[in-house]
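With one protein chain held back, the other chains of the complex are shown just where they sit.
Entry: chain A
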Amino acid sequence: SKPGMSQPMLTDDAADWNLAVPAEFAKALLANRLRLAATAASPSSRVGHVTPGCLGGAAGSAISVLGNTKFACGVSASVVELSAAGTAAAAAGCHPLLAAGVVLNADLPPVCSRAFRPGPPSDTAQALTVQVSDALAQSGCLDAAQLTVGPRHRLQLHVDAVCLSADGSLPDACLLAVSAALANLCLPRLVVPADAGHDDSNSGPSVRSTAAADVGVRRCPSGEKFRPAVLRPGSAVICTSFVAIDNDQLLSVPDGREEALPGAAIVRVFTAGGGDLPVCVVSVQMVGEAASELVGRCCREAVERHAACLAGPLAR
């Protein structure tokens, strides 16, 4: 089936019943252990679908589709000059992701859902930005050394994730797009002026030195490109959301309606790893309460889904 359009099919009677008494319909579905979400259609739809490198204007880009939730992520880079005093002060006070040189912003524009109005970023958007930034910072998969350009300069990455369609499991789709976009990054090689006492060995992989001392950092005239491995090769940071009903049923990768079910607890498990790094659970965030064995089950299933994502949509 096409990854772009997924809408579960109901018979006419069932659709009428759903329209008239949606709460009862949902309870009846759960009692029979059925799910209506687009992500429940097949195991591959639960893992998602990623299209890397689709946006020409960005250095690295990806669009992720998870059921009816779609995110577009674009990464662009700029060169920042470091001053010794500034670095120390900045590293002390700011978010660890910012200290590593990655500025992340998740945007939920009005086009993705009726719930979002134009204006300053909504609470959901701000919470999503914080969740995704924390997951990336704590993952241990980011390699900040790849971003150094010479002794005094550094690349700063701007990662913008824009939601195109919101239907539950927002951090899942967002992190899928961000991991794929960071893996897809392709930047022009840079030329740094060589000054006296400058040592070539610690200039970082993005640099060639030149003898001209009065020119700033600029692109290599041959126009060659390089791919910084900001996320360690083969690794990714992935979130898996679950909805726990009555301490009994577990719905993985819920859609908007399932997340809003009354009496349900949402568990979001952030996992990181792959390639040379072991897959581990970075954090677990919950809304509501659930029994500890359910949370344990969530973590185990999240680790399995992480492996499936690395083998499937994020495979390179």
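We take it that contacts are C-beta pairs under 8 Å (C-beta built on N, C-alpha and C of every residue); 3 or more make two chains touch, one makes a residue touch a chain; residues count from 1.
By definition in this document, contacts and distances are computed from a predicted model.
Per the UniProt record, the chain missing from the shown structure is "RNase_PH domain-containing protein", taken from the list "Ribosome biogenesis protein NSA2 homolog", "RNase_PH domain-containing protein", "Vacuolar protein sorting-associated protein 35" or "cysteine desulfurase".
Contact with the undisplayed chain is limited, among A:162, A:191, A:217 or A:302, to A:162.
Here the missing chain is touched by one residue of A:53, A:96 or A:109, and it is A:109. From the options A:26, A:40 or A:58, the residue with contact to the chain not on display is A:58. The set of chain A residues touching the chain not shown comprises 4-5, 7, 55-58, 61, 68, 72, 74-76, 78, 107, 109-111, 113-114, 118-120, 158, 160, 162, 164-165, 167.
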